[in-house]
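Below: the structure, in structure tokens.
Every protein chain but one is kept in place in this view of the complex.
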Amino acid sequence: MRASPAPAPPEATALEFHDLTVAYHTKPVLWDVDLSVPSGHLVAVVGPNGAGKSTLLKSALGLVPLSSGYVRVFGQAYDDVRTRVAYVPQRESVDWDFPASVFDVVLMGRYGRRGWFRRPDAGDRRTAREALERVGMAEYADRQISRLSGGQQQRTFLARALAQDADLYMMDEPFAGVDAVTERAIIALLRELRDRGRTVVCVHHDLQTVREYFDWVVLLNMRLVAAGPVDEAFLTEKLQATYGGRLGILETAATQLLTERQGRSTK
Amino acid sequence: MNPQLTIVLVGACAAVACALPGTFLVLRGMSLLGDAISHAVLPGIVIAFLITNSASTLPVVIGASMLGLLTVFLIEALHRTGRVKEDTSIAVVFPALFALGVLLVARYTGQKDLDQECVLYGEIAFAPDNTIVLLGHEISQPLVVLAGVAVLNLVLILALFKELKIATFDAPLAAALGLSPVLVHYLLMGTVSVTTVACFESIGAILVVAFLIVPAATAHLLTDRLGVMLGLACTIGAVSSTGGYYLARALDGSIAGCMAATMGAAFGVAWLLAPREGIVARALRSRRRKEQFARALVLERLGRSQASHGELVAGLRWPEDRVREILAALTTAELARTDGDAFSITPAGHDFVQQVVGS
Partner (left out) sequence: MDFTLLTVMAGAGTLGIVAGALGCFTVLKRQSLLGDALAHAALPGVCLAFLFGSAVGIDPRHPLLLLGGALLTAWLGTLVILGITRTTRLKQDAALGIVLSVFFGVGIALLTAIQHTNLGASQAGLDKYLFGQAASLLPHDVWLMAGLGSLVLGTIVVLFRHFQLIVFDPVYAGSIGVRVRLIEVVLTSLVVVAVVVGLQTVGVVLMAAMVVTPAAAARQWTHRLSTMVVVAGIFGGAAGALGAWTSSLASRLPTGPIIVLWATALLLVSLLLSPRRGLLWAAVRRARNRRRIRAENLLKDLWRLGEHDGRGDVARAVTDVLAVRAAPRRAIDEARAAGLVRVDGSMIRLTPDGKKRAAEVVRNHRIWELYLSRRLELADDHLHRDAEDMEHALDTAVLDEIDAALGYPSHDPHGRPIPRGTTA
């Protein structure tokens, strides 16, 4: 980690998507998305299943081919600012039976920063250990990853991202399948990152916690429905437009809750 | 019987016998279990061979194919210990059994009519010489056995068609209906084992994999319907095995090897030219789709506000000619209309966007 809290990156905009269209096979996943995300915010990307949320992150990371449009990260092409970006994939996307310790995984966060053909040095190890401490996993450094709980797996991934010491963190469902304690620990950490001027973008599923956790929101359903500060964009009618007829029981309840709150706050 | 005709018929019967269970192997994503079984029955066949001096009587076929079921069971048991993944389990079990078989063959080569190469590609050319007397006629024994197995497989699949179909395409539903998935699985694997063993003498342990999988995979590229797929797989198998025979005569090479090669060629043709799944059809579809995307993206912008060619080029960052081409196509199709320099979207254009994006 940096010795002193780093100043906010000079760029006002962390992510820009210009008329982005992405298609798998012949079906569009993202359609003409035009969006810029200001830096220094804690951002939720919200939408129904299959709305293209993960694809939005992956398109910024150069991991999916774009049908049209382009993406800029801190005003530049991703390849030029790669070391300033850390990505946390979905926890289920990897096989946790892989032979590695927690520390091995966190150390992977240093691979892209130092030369690929150099062994990680003492500095890399220190950074990795500090990252583990920050997620409360210091004592699990030597634990086999096959023996971690879901929450511990997520913290390990988070520590790997912290070890990258980035300005922009992109996380695919960091709260999926984790226990309440881990969820609180993660959100505290994300807030701390935000308060130090970093930008954090999370694909998020739980509509009920959007207001509490995030200060900026992107509503997505193949097309961009709304984006902006939570107070301006996270509104019932926008949510209805995002989810259409697909609001599940939980989401409906959340929307009702939201409506009540909005009603109260206007009184 | 004419020896040539006998060989062609043996090849066709083997192809049909294999294509029937092979279709389900391909659909269930278990092609490699077929591969594993065909290798692993070798020690069983060798033992049977050493005892009876023949591998193609029905009792021997059934006895030796028990080893096929044992293989499937071993693979699953090993996988279920949680110590190795399923693909690894397959890849360690069958080579071990096959190695055992090869070792037995090597130990007893010369004492019996069995050699290493025969294990790999069989000797279908000997089929006419190996005869039994049936109903007063002298007839090739492999032909009788393979025809028998083909009929057996056909009867089994016709009798259990509905059950197999449900178990293959909707396992949860099958379980809910009280069809035991384990029973269906082992029945299929038993069929594969019997078929493999029956084919052994004529086409060997490895080339039988081509007979099991390739015609079925080819049929899968050509149709969506199970019944049609079964019929197609049998036809493709029988026709290409016959073609393989004549190729072998021209090349003076292994008949079974050439049969596998022609099956591969049939697959190649289907892969290239299949009406919906083929490479050509896909490429055309993808190009059309790309063009539709481009048009819909332009329309999307016109839907927000009317725009000139220059404005669209600036906004989309596409080459000028490309945008001009699309605008021309859109106006011709009356999806957009032009008013001097400015283009705007028509109601039909809105529908078009909806259709492209919504699909």
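The chains carry the letters A and B, assigned in the order they are written, with residues numbered from 1 in each.
The rule is simple: a contact is a pair of C-beta atoms (placed from the backbone, for glycine too) under 8 Å apart; a residue touches a chain by one contact, two chains touch by 3 or more.
Just so it is clear, the structure is predicted and the values come from calculations on it, not from any experiment.
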| item | value |
| --- | --- |
| Partners of the unshown chain among those that are drawn | A, B |
| Hidden partner chain, touching residue among A:L35, A:L66 or A:A100 | A:A100 |
| Touch criterion as defined above, residue of A:L61, A:A141, A:A176 or A:A233 at the omitted chain | A:L61 |
| Among B:L120, B:L156, B:L273 or B:A348, the residue in touch with the chain that has been omitted | B:L120 |
| Residue touching the undisplayed chain, where the options are B:A40, B:A261 or B:V357 | B:A261 |
| Residue among B:L5, B:L173, B:I279 or B:A314 that touches the chain left out of view | B:I279 |
| Absent chain, residues of chain A that touch it | 58, 61-63, 79, 82, 85, 87, 89, 93-95, 98-101, 104-105, 108, 111-112, 116-117, 144, 146, 160, 164 |
| Chain B residues touching the omitted chain (full complex) | 26, 29-32, 34-35, 39, 78, 81, 83-85, 87-88, 90-92, 95-96, 98-100, 102-103, 106-107, 109, 116-117, 120-121, 206-207, 209-210, 212-214, 217, 220-221, 247-248, 251-254, 256-261, 263-264, 267, 271, 277, 279, 282 |
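Rule of thumb we're sticking to: only the chains that are shown with their structure count from here on.
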| item | value |
| --- | --- |
| Chain A-chain B separation of Cα centroids, rounded to whole Å | 42 |
| Chain B contact footprint on chain A (complex, rising order) | 18-19, 21, 23, 25-28, 31-32, 67-68, 70, 222-223 |
| Complex interface listing, chain B residues touching chain A | 285-286, 289-290, 293-294, 297, 300, 315-318, 356-357, 359 |
